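The complex appears here minus one protein chain, its other protein chains still in place.
Labels run A and B following the written order; every chain starts at residue 1.
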Amino acid sequence: MSDHLPYRGHDEAETTGIGLAPSAMATAEAVGIGIGDTIPEGPPDAEHKRKLGIAAWIAITWLVVMLLLAILAPVLPIPDPTETFPEIARQGPSSGHLLGGDALGRDLLSRIIWGGRASFAVGFGAVAVGLAVGGLLGLITGFFRGRVDAIVTPLMSLLLAIPQFVLALSLVTVLASADDVSSARRIGVVIVGLGVVSIPILGRITRANTLAWSEREFVTAAKAMGAKNFRIMFRDVLPNVVPAMLSIALLGVGVAIIAEGGLSVFGVGVQLPTPSWGNIIAEARGQLRQAPHIVLFTSVVLFFTVLSLNFLGDVISQRFEVREGQL
Amino acid sequence: MSLADTAASPVPVPGTGPILEVTDLSTSFASPRGRVGAVNGVSLSLERGRTLGIVGESGSGKSVLSRSIMGLLPASTAERTGSIVFEGKELSDWGDKEYRELWGTEMAMIFQDPMTALNPVMKIGKQITESLRFHLDMDRSTAKDTAVELLRSVRIPEPEKRFSSYPHEMSGGMRQRVVIAVALACGPKLLFADEPTTALDVTVQAQVLDLLEEQQRERFMAMILVTHDLGVVAGRAQEIVVMYAGRIVEKAPTRTLFADMKMPYTEALLSAIPKLADPPHTRLAAIGGRPPDLVNPPEGCPFAPRCPYVRERCLTELPALTPVDGDDTHLFACHYPVDSPETIEIKDRLTAQGLLISSPPPGSASDGAQDGR
Partner (left out) sequence: MTAGGLLKRLAQLIITVLAVTLFSAFLLELLPGDPVEVLVPFGSDEQREAVREDLDLDQPFIARYGTWLSGFVTGDMGNYYTVSSKRPVWDRLKEAFPKSAQLVLYSQILALIIAIPVAVFAAAKKDTFFDRMSNTTAFAMLAIPNFALALVLQYYLGVKWKIFPTSGYTPITENPAEHFEKMVLPCITLAVGQIAIYMRLLRSDMIATLQQDFILLAKAKGMRSKRILFRHALRPSSLTLLTVAGLNVGTLIGGALIVEVLFQIPGMGFMLQEAIGQRQIVAFQSLVAIIAIIYVIVNFGVDLLYTVLDPRIRNERSA
């Protein structure tokens, strides 16, 4: 079978050398002087790997600042996000209102800070739902395999058979369609809707990684010593799977924050007047001519937040050499 | 390119003299740990119609050497110094652009693993006609006829049918024949065969080597046959170069080498020749230890840490490549060659302790020079 696959290493090195120690072969391969035909990329520089780059620190700083602003919004010296100041309606930045006002004259800075609250709640909330359900299912199916796997995994795949945004849109639309839905309940519905969507994705990643780690010697050893399955699963396997879950989860937070904006375009995101980054932009789309600053400022904040989340997710997966599994 | 320094070597007239003259060639690679000196100060020459064997274990620099000469190393990491004169042209400062004029038509290479050397998603016919059409400006049908002829000449059964096969539909031996056909397509004058049979079954190895030899003779090509197996070059090369840690450690006409080898390393390689009776992929008698670190090469003889006859001087002083008394064609780099009194003394002692089976007689193969770890 292997000779049908185009990409394989020179794993037959053993037979080509004259019985050198395999480790020598590995060294020779690594520095590019082995029988390998092209020079393989050098091993990742250990020193380089350990240090976080400046970009990672910028990303962390940005996220920490955004999160702090969102958490501290109620105590910050900013106007209420729903309070209107007619004189700044559709006006750009001014001394009292650093980012200007929106179409109704609400302070944009305040709306963006409060909007972060809703957007982060949706992002982290949805991923938490996905991690709790999908992560657990992935861990169990990957660890026990057999019958549980045969039942649960196809079901999870079925969830992937509907385009993710469409799935979220239909769940949220239906669940939030009663007239008297409160703003908090609406956020809850959005979290559940996006959470359900993230279940199969996080489930697959977790399962793929659990499968790989469950085959390691230390797991077999733990089994041989009579440790209980659940104990092994949580004590030995889970900690190793966490980096992969975390890396995908960070990406997931960004995706969920963006998806909330998509839902807002359809009018079923976080409910106005409660601001979210998504609905600020969606609401202001009619004001593009008169007040482009609403869309532009909010988009920049949203972009840098998602970029930071993606970047940190990437850093984690590189550091821990996360296998992506079959997506 | 500069022709100025060719004055030092005999003026090459096309058609006479050596087709390839390599002087003091060194190649190193950038690596995260520092520069790796893969080839160090190698000189050799080759005449038309003759075969040079380059022998050494993995990591000895033999593959890098042939790729250096052929200009196939990645420009971004590899650095090459020294002189390479091919048919009177100095190639040492050539890049891909200049080399492209030689590749395929003047020089060609056969790779080790036919499983990976052919494009998996291109029909094999196309892989041959491609260069025919590009280099020789053949039209489609002439190229096809030529390719089928080539396939026939490398003894591929039903060449017309095979013309439209994909590589995965053929066995390893057949694929290596295709690789040979690809290399021969535009009639190169110099052929590099880089471990051409290593990845093949023992039974097929001889067939492929015989085929190569036959093609080389018919086309009067010069050939550089790179292998880890002294047995492969024994009957096929006129001259053999033994490499270790990027250096030539012994160089001699084939007959001389087998009759009178000087390097303990060559001796060890000889004992590693597999016997026909061995099943394929038998682990061969090992040379204990590993090749030296080429980023920080040790002082002294690089083989010293693994040499059964090592003495103090070997650890501190690098032996130079020097000719044998009275024979300029035989060079070696060893302070205490195999037939020196010092070495014979150790050899006798080891034999007495049963740690060493006495040096194998030339041409035959014997098991384990020493207990491989």
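Note that in this section a contact is a pair of C-beta atoms (placed from the backbone, for glycine too) under 8 Å apart; a residue touches a chain by one contact, two chains touch by 3 or more.
These numbers were taken from a predicted model, which means no experiment stands behind them.
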Touching the hidden chain in the complete assembly: which of B:36, B:84, B:117 or B:261 does that? B:117
Of B:93, B:149, B:169 or B:312, which one is in contact with the hidden chain? B:169
If you put the missing chain back, which residues of chain B would it touch? 70, 72, 76, 96, 100-105, 107-109, 111-113, 116-122, 130-131, 134-135, 166, 168-169, 179, 182-183, 185-186
Residue positions on chain A contacting the omitted chain are 1, 4-7, 37-38, 40, 158, 160-166, 169-171, 173-175, 177-178, 254, 258, 261-262, 264-268, 278, 281-282, 284-285, 288-289, 292, 295-296, 298-299, 302-303, 306-307, 309-311, 314, 327
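Just so it is clear, only the chains that are shown with their structure count from here on.
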Between chain B and chain A, distance of the C-alpha-averaged centres to the nearest whole Å: 52
